[in-house]
Every structure is written in C-alpha cells, then in structure tokens.
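All protein chains of the complex are present and in place, except for one that has been dropped.
What follows is chain A.
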Amino acid sequence: MHFLLLFSRQGRLRLQKWFTPTPEREKKKIIRDMTAMVLARKPKTCNFLHWMDLKVVYKRYASLFFCLAIDDQENELLALEILHRYVELLDKYFGNVCELDIIFNFEKAYFILDEFLIGGEVQETSKQTVARCIEASDMLQEVNVFNVLSTLACC
C-alpha cells in the first residue's frame, strides 16, 4: 500500500496517509490527480483505476471517497476489503460515522487507522482488537487530561 486518501464529493481532502515517504510537491500532485480521476468516474463503474504504475482502489461511502493506492502485484479485492474494514472500524468507534465525525475528529480517524494499518501493511485484522487498543489509548489520554484537571482542582 502506498497511500490512503479520504476526500469528499467536492474534492476536499479529509484524510491522507502516506506509507511511503513522498515529497510534499509530489503529494499535492497525486492528491490533485486522484481526486480528479476518482470524481470523474461515473457511478456503477468498477472500483479500480490504474495510475502510473499503481493500482488505485476506491470506494464511496456516503459522501466520502476512500481511495487506496497499491502495488501492481497486490490484490485489489483485498484493498477493497481493507477500505471496508476501516469504515467498519470508524463506524464502530464513532457510532454511525458521518463525514463530519471525521472532519472534527480527524486525529481520531488517524489513530484508528494507525492501529489498523502500519507502514502500509495490515497490522490487526480483528475489529475487536483494534477497538480495544483505541479505547485503551483514549482512556490513557483521558486519564492524562483528568490528571491535569485534578491538578488544576488541587490548586
């Protein structure tokens, strides 16, 4: 996997994750190309594109396009699977996830993604495990905040 992009129907980027180091200029160009290409696709066309030497697998969930670029040798269906799994994880975390959830909690979306994929490979295939890890990390974060607040209260 090379990168994962989430963007809206209007072409606004909601999330980007690069698994291979890419220069900024390159990134911008890719994002531009991707959004243009994917948005130009008509409904009911297949979920796959070829771009440069990569395969681009995209899927639209509500108003968001999930777009994953994979190597030529990789399995497109598996990529779709990964996208779907990610949406499932988001859904589970936010509870009926919508675009706004991702916009306003974009760092959470990243954290979830980081628990699911790492370095462009699937890290954890079990939804439960991912959810548990995120929950635990969040707890830890809340505890930190709570500590701050309690310190505050002490003063």
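One rule holds in what follows: a residue touches a chain if its C-beta (ideal position, glycine included) is under 8 Å from a C-beta of that chain, and two chains touch if they have at least 3 such contacts; residues count from 1.
The working rule: contacts and distances are computed from a predicted model.
Colleague: Per UniProt, what's the omitted chain called: "DNA primase", "Adaptor related protein complex 3 subunit delta 1", "DNA-directed RNA polymerases I and III subunit RPAC2" or "Transcription factor ILI3"?
Modeller: Answer from the UniProt record of the missing subunit chain: "Adaptor related protein complex 3 subunit delta 1".
Colleague: List the residues of chain A that touch the chain left out of this view.
Modeller: Answer for chain A: residues 13-16, 18-19, 21-24, 28, 31, 73, 75-78, 80-81, 84, 103-104, 106-107, 110-111, 114-115, 118-119, 121-126, 129, 133, 136-137, 140-141, 144-145, 148-149, 151-152, 154-155 touch the chain left out.
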